[in-house]
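I'd like to ask you about the structure that follows.
Moving on to subunit A:
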Amino acid sequence: MTRESTLPKPASLPAKRSLMRPAVIGIVAVALLVAGGQLPDFRVSQIASMLIFAIAISGLNLVAGYGGMLSLGHSALFGVGGYTTAILISEMRLTPLSTMPIAIALGVLVGALMGLPATRVKGIYLALVTLAFAVAFPEFLKRFEELTGGAGGLVVRSVDLAPPAWSGFDRFERSQWMYWLSAVVLVLCLFLVRNLIRSRRGLSITALRDNEIAATVCGVSAARDRISLFAISGGITAAGGSLYAMYIGALSPELSFTVFTSIQLITGLIIGGVATLLGPLAGGVAIVIIPAVTLDLANGQAYGLVFGVVLIVVVFLLPDGIVGRLQKMRVFTGRSQSAAHTST
Partner candidate 1 sequence: MSLLSVRGLSAGYGAAPVIEDIDLDVRAGEITVILGANGAGKTTTMRALSGEIKVSGSIEFDGTQIANLRPDQIARRGMRVVPQGRGTLTSLSVRDNLRVGASARTDGDIERDITSWTDRFPALGRRIDQPAGNLSGGEQQMLALARALISRPQLLLCDEPSLGLAPVIVRELFAFLREIQESLGTAMLLVEQNANLALNLATDVYLLEVGRTVAQGSADDFINNDAIRRAYLGM
Partner candidate 2 sequence: MTQLIERLSDGLTNGFVYALIALALVVVFKASSTVNFAQAEMALFTTYVAWWMTTRGISIWLALLAACVVGFIIGAAIERTLVRPAEKRGEMPTLLILVALFTAINAIDGLIWGLEYHSMDGLFPAGLDDYVSVASARIYYEDIGVWAAAIIALAVCFMVINKTRLGLLMRAAADNPASAALSGINVGKVYTFGWGSAAVIGSIAGILIAPISPHQLSMATMFPVLIYGSAAAIIGGLNSLGGAVVGGLTLGLAESLITGYVGFIGPQLHQTTALAVMVIVLLVRPTGIFGSRRLERV
């Protein structure tokens, strides 16, 4: 590395770096995770919830960040993942992990359904359509009470949430298990998002966001791309929801899956930075910290206000979000991430 850097050969540098950089990032990430795992149990658990929200937000990021379509409906996708996992565990006696693929598949399905209108409407109209999903979800939960526990919610027995034997964690180390599991899923999701955005499909998605008419003229199929974007987004956010169910063990329509959850995810995304790969991670951290910090204020009632105020402040003062801002300041050296990732 040092030898290389004393000999500036621009043509050969990118090739070297493209191997070096992921390796460095990987080592740093693993080191951080191992260090994080040594923290007290409640901290580990808190970080796990940050990672889970980061997953959900990175799903939202696909649609709202890279796709430029504000969705108020991701609480429903999050809920589809969560309820699928919870129901399958308690009704079908499946192991938690084995419910995840099904949760993701249903998320993909509902996501695609939500993406269907996106082929015809956009902007505020699409926001209203997705709001419809957010509002419908809790109502459906109450309507199909036998399955979902209705307004009272659903509790998964903690024995059913024990880590699998092969993981090496026992049932009292559930925080550790959720922490590592969420980390792995998050990395997989980010990897998926990154590759998707760098692919041809990803290029056409951002092209559609920036100029629909020009992109369609260039042969980009708006309809297909939008539906698949929503579908993948739905899968990722549902994966987050599935993990959330395993993490929290008790679900209720009013507490976790209303439009306010969508607003939390959106706030996280905006704080972290729309259309940045790591923005959702920063956003996940933020939306876990905000309620924790404001818990002492006015019996926890203040956090809706804090979310709103933070969102307004960020929109005006930090429109690129934390990660977007850092990228613009070129904190991340090496191959410019911003070229592929920042919004314009």
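For anyone wondering why these and not others, all candidates are chains of the complex that A comes from, given by their letters.
Methods note: a residue touches a chain if its C-beta (ideal position, glycine included) is under 8 Å from a C-beta of that chain, and two chains touch if they have at least 3 such contacts; residues count from 1.
A quick note: this is a predicted structure, and the numbers were derived from the prediction, not measured.
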Which of the candidates 1 or 2 touches subunit A in this complex? 2
Per the touch rule, the subunit A residues reaching candidate 2 in their complex are 68, 70, 72, 117, 120-121, 123-125, 127-129, 131-132, 135-136, 139-140, 142-143, 260, 263, 266-267, 270, 298, 301-309, 311-312, 315-316, 319
